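First comes the structure, then the notes that go with it.
The complex appears here minus one protein chain, its other protein chains still in place.
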Amino acid sequence: MGSFSAFSLLRHAIGGNRHWQRHWRAASPKPSYDVIVVGGGGHGLATAFYLAENHGIRNVAVIEKGYIGGGNVGRNTTVIRSNYLLDGNTQFYEFSMKLWEGLSAALNFNVMFSQRGQIVTAHSADQMDAFSHRANIMRLNGIDAEILGRDEVRRLVPYLDFSDTARFPIHGAILQGRAGTARHDAVAWGYARAASGHGVDIIENCEVIDFLRKGDRIVGVETTRGRIGAERVGLAVAGHTSVLSRKAGLELPIESHVLQAFVTEPVKPLVDHVVAYGADHFYVSQSDKGGLVFGGNLDGYNSYAQRGNAGVLQEVCEAAVALMPNISRLRLLRHWGGIMDMTPDASPIISLTPVPGLYLNGGWCYGGFKATPASGWCFAHMLATGEVHPLTRGYGLDRFRTGHTLDEAGAGPFAWLQ
Amino acid sequence: MADPTAIQGITITRSRCPLVQWQAWGDDDDGFARFAAGRLGASLPAEVGQIVKSDGVTAVKIAPRRFWLLASDPDTVPRGLPGTLGAELDLGEGRERIDIRTPALRDVLARCLAVDWDRTQDRAVFAPLHRVPVMFTRGSTEHGTLVVPRTFAQSIADWLEDC
Amino acid sequence: MLRIHCPCCGPRDHDEFRYAGDASVVRPAHDDPDFEAWYRYVYVRANPKGLHREYWQHVHGCRQWLVVERDTATHTIHSVHFAGQQAS
């Protein structure tokens, strides 16, 4: 597989680019594996990579019903941040941030992690207090955070609406400088290439139809490409977790909802940060290609359709112009939807399950992309050792029974409101 | 309609909206209907959105078993629903009436309400206008009336005048 | 826009309604002390890819709570009924 570098690029260019090889092997299923990871998205591929890299477990298959990276890792708005409030979330997402900071090097694949900083505007004194609380927690956990006054925000992002006619005037903002964006597809491809290089089989166009059982225990999967045995099966199919879990007899506190993403035509550099509107649902960044990538709120009803409705399109565009009156003339190029596993507290699930041999990684809500490296790291730990990784102790399925929920927004057990 | 020119000549008038709400319990529909007919001099409307006018009172069914009785004079609005039949609530101060007069009423409506104009004939329509729940009726193709929550009335009037 | 045929107001855009999730879960009686029943009611969701019975309230119209039967994969709406006893 050859290493990527400026030199290899030059060498191949001289050779007319005719000798590049597949980034990941086109594998066919073997009769059995030590571990099967169901789902060739960011989390599944990362899990496979860390199983090999951290635990030396290379007899691993990633099984994907379509093409890898075709789910939410390739549909999200690519924001990466670690500005979480609650004990359990704070440490997990910061661990993920640290992995992001070394990810291109670790994978020898440029995932274009760009720490351009995230600004969330505040529109009241109470919101400033709430942001200060968050920023204080972040600092006390070794995470960078700043609180900005109105004038400081204006210096950084002068194109926001600082006029007298702003409906919700900007009081200030919270800034995490290390937050940013990455090239989402590259994350899937980079993990796939690195995992494949470690011997992991990445099996595309292979759909899991059912689970193989021995007594209570799950011992493999039945797929459209035949039966495949495994010591342990890990699910990483956020969006469709309920559908697959039901086949294993698992009942979950998850609902599937659609979150839309939007991109405008490419323009020269305009938005240098990730900017989020604290008065409504809108966040935006500019991709390296030049398009403004933005998003808003969930469509608001259970959905397995990867498309959004026109109402949210309107809501998001209204909020966009309210925050950034200068993008009114910019034109929307595409909008699409991704299916989120929404949990009752908007925090994820990385958990042992009541079904022996089955391990669960899901419930990522709208925050899965930023968690990809840490999720893969911790889920690999669980699949390798059978134990919960210390960073994910708060993410067990039992928390809804015990009441130890991690509800950052305090929105309560209403998936569509989280 | 395809020509997005500003609406010319729109008159917005705000006024009080005397109004009583009757909610029937539903366990004595006949009794309730008899009482209502006695007070109103006409039967109450049967379907949600239907309007019955009688003696200066406009009765609108706004929801199952729930009616609004409107009049221009607060003293004309019928009152006195017995508690055994239902609940009566005076809502005459929480709403304002906004009259819109313009030859382009249909166009104004298209900019404000997600309601099919052809289905607003002789009906009271409940729908959001700039996110605020309102009741819309039209007397003609050039005169429409909104009943809006008082606290939003100024904002709605501004929005309409900006049409 | 989903177009929900409100039994009172006729076909309307879904954003006139407030969504409230799965209507197939059974709410325990107010004085039911059974933890399991409440846990399941509040947290466990079938989350089907297909027909889903769900609550919507026509907050910007007649304010009635409705049960809508909708396909979560296609968004085809199969039926709309009042959630409570048959209203008239």
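Think of it as A, B and C in the order they're written, each chain with its own count starting at 1.
As a convention for this text, a contact is a pair of C-beta atoms (placed from the backbone, for glycine too) under 8 Å apart; a residue touches a chain by one contact, two chains touch by 3 or more.
Basically, contacts and distances are computed from a predicted model.
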Name check vs UniProt for the chain missing from the figure, options "Sarcosine oxidase subunit alpha", "Pyruvate ferredoxin oxidoreductase", "ABC transporter permease" or "Acyl-CoA dehydrogenase family protein", returns "Sarcosine oxidase subunit alpha"
Just list which of the chains on display the missing one touches.
-> A, B, C
Contacts from subunit C to the absent chain lie at residues 1-3, 11, 13-14, 18, 20, 27-28, 30-35, 38-39, 41-42, 55, 57, 59, 63-65, 74-75, 82-85
Listed in rising order, the subunit B residues that touch the chain left out are 1-6, 16, 21, 23, 25, 27, 66, 83, 86-87, 89-95, 110-111, 113-118, 130-132, 149-152, 154-156, 158-159, 162
Per the touch rule stated above, subunit A touches the missing chain via residues 4-6, 8-10, 13-14, 16-18, 20-24, 26, 66-67, 69-70, 74, 86-87, 90, 101-102, 104-105, 108-110, 112-116, 123-126, 129-137, 139-142, 145-147, 158-159, 161, 163, 165-169, 183, 185-186, 189-190, 204, 264-270, 286, 288-290, 305-307, 309-310, 313-314, 317-322, 325-336, 344, 399, 401-405, 407, 409-413
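Methods note: only the chains that are shown with their structure count from here on.
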Draw the chains as points, connect those that touch, then say whether the picture is a line, ring, star, complete or other.
-> line
Whole-angstrom distance, CA centroid of subunit B to CA centroid of subunit C, is 27
Can you tell me which residues of subunit C touch two or more of the remaining chains?
-> 13
Per-residue overlap in subunit B, given as positions that touch at least 2 other chains | none
Quick one: which bits of subunit B touch subunit C in the complex? Just the residue numbers, please.
-> 26, 29, 48-49, 62-65, 114, 119, 125-128, 133
If you look only at subunit C, which of its residues touch subunit B in the complex?
-> 8-10, 12-13, 16, 59-64, 82, 87-88
Note: in the complex, subunit C contacts subunit A through residues 1-2, 13-15, 19-22, 39, 42-49, 52, 54, 70, 72-75
